[in-house]
Structure formats: C-alpha cells, structure tokens
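A single protein chain has been omitted from the complex, and every remaining protein chain is retained in its original position.
Letters A and B mark the chains as written, and numbering starts fresh at 1 in each.
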Amino acid sequence: MTIEPAGEMPISGNDDVVRVRQLVRTAAASAGFSLVDQTKIVTAASELARNTLVHGGGGSVGIDQTVGDRGKHGLRIVFTDRGPGIPDLEQALVEGWSSGNGLGLGLSGTRRLVDEFSLESEPGEGTTVTVVKWIR
Amino acid sequence: MQQIPILKIGRFLLVSIQIDLQDQTVVALQEDLADSIVKTGARGVIIDISAVDIVDSYIGRMFSTIAAMSRLMDAETVVVGMRPAVAITLVELGLSLDGVRTALDLEQGMRLLESSLGDR
C-alpha cells in the first residue's frame, strides 16, 4: 500500500473545524471523488473534527491518499486527540448513542458516510479515529 | 467571526448563507434571528442555503432550533435551495430536520410561506 500525504493540521479552535472541511474538500476534489462523495467525506470530517475539539480537547488531523486492494484509490483521514478517551468503544458506535450535547447521531451517523471506520481509544490516553473512503 | 445579514422582505425575514459556517456563527445567527423576529414582527423566516456545500449535524440542528424557536414567536421557517449532494449526505447521516419545511428555491419558499399564512 502506497500512501501520499495530502495534508496535516492541528485542531485547537472553532475556526479549525472549518479549515478541516476546506482541507478535506480540496484533497477529495483532487483525488477525483464525485460531488456526492466529496460532500459525504467533508461532512464526516466536519463531525469528527468537532468531536476531536469538543470531546478530545483538541488534537490533530492527517489526510493521505491511499491505495487499497485491486488498485482502488481513496482518501484516508486520521483524527487524533490526547483527551479523556472513550471508555466503552462498543457503546460509542451503537446507533443513537451520544456522549452529551449531540443529536444522538454521534459516530454511527458519521460511520455511514465513509467506507471504513476504525476507533481506537485508551481511557486517559486519548482517541484515534481513522476513516477511509474509496473512489467509486 | 463573520456575521450573516438578515434581510426583511415584506412580512418575512431572509437569511442567505454565503459562507462556510463556523459553530459560533451558527449560535450568533440563532440569537440575531430571534431578536429580528421580535423587532419586526415577521411571520416567516426563509433560510437560503443554495450556496452551502456542506451541512453537518451541528448546522442541521440549527435549522430545527430556528424552526422551533420561530414557531414559538408565531413565524414559520422554510429552508430553501438545499443542494442534492447535501440532501443525500444528510439522509445518510440520519438527520431528518424535524419540524423544518423545505422548498426548492426562494420563490417556492415564499409561496409556501404565503399559503401557510393564508391558512390561519
């Protein structure tokens, strides 16, 4: 698997959520995603960036172009924070679960916007969310 | 932080969103709108999002809040011009915009508000 970095930035304030969207939009457009898929991945990134800011107390995001099996191309976005972590990962992905001021869409809604979604978290250590979307 | 202008057209208020919305802008807009509805006695609010290329759950929730809030002040809210890609994404995200009326464009939105005022 070859990976080309397309961008990286810290998430420390509200403006950064908007900047993450713009960064992902540019990366998705240049990778050749359809308009609908661009919108989906930008929306997913917006949700996750806000999570990183609100629940993780800030962190960072990295965007890569990635190549999967049978030569398909895609975009991989990794959100990392050093926040309190998520104690129960299973529960965090259950439909309708949310840790507080959300609408109850939480991570399960975001998960449906991408093709691959992985969540790693260590209580007290932080959380890493990795999402991948393949070009159709 | 940028401010979003609220325009008065007859009995309605028009909010046309032309920028990439930041969370604080969203909060400010809700407050500004509430003030404007009280001040002008407007009977309807039109939010034009034809220039908006993404709506996430936070922005989506704003539409529902504005609709609920303005209803308490006897005004109807209609969101107009949502792009197809945005609509498809919202459905996938699982956001249904409860209580928000929608129309394809400004003209149809105005007509929708006019006819709902006629009912009362």
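Following the convention adopted for this analysis, a contact is a pair of C-beta atoms (placed from the backbone, for glycine too) under 8 Å apart; a residue touches a chain by one contact, two chains touch by 3 or more.
FYI, contacts and distances are computed from a predicted model.
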Practice item. Could you check which of "Alcohol dehydrogenase", "ABC transporter permease", "Fumarate reductase" or "STAS domain-containing protein" matches the UniProt name for the chain that's left out? Key: "STAS domain-containing protein"
Check your understanding: Looking at the whole complex, which of B:4, B:34, B:97 or B:117 touches the chain that is not displayed?
Key -> B:97
Practice item. Tell me which residue among A:9, A:36 or A:92 touches the hidden chain in the full complex. Key: A:36
Practice item. May I ask you to list the residues on chain B that touch the chain which is not drawn? Key: 78-80, 82-84, 87-88, 90-92, 96-97, 101-105, 107-109, 112
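FYI, only the chains that are shown with their structure count from here on.
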Review point. For the complex, which residues does chain B have touching chain A?
Key: 20-24, 53-58, 60-61, 83-86, 88-89, 92-95
Practice item. Going by the contact rule at the top, pick out the chain A residues touching chain B in the complex. Key: 14-15, 17-18, 21-22, 25, 35-36, 38-40, 42-43, 46-47, 50, 102-103, 105, 108-110, 112-113
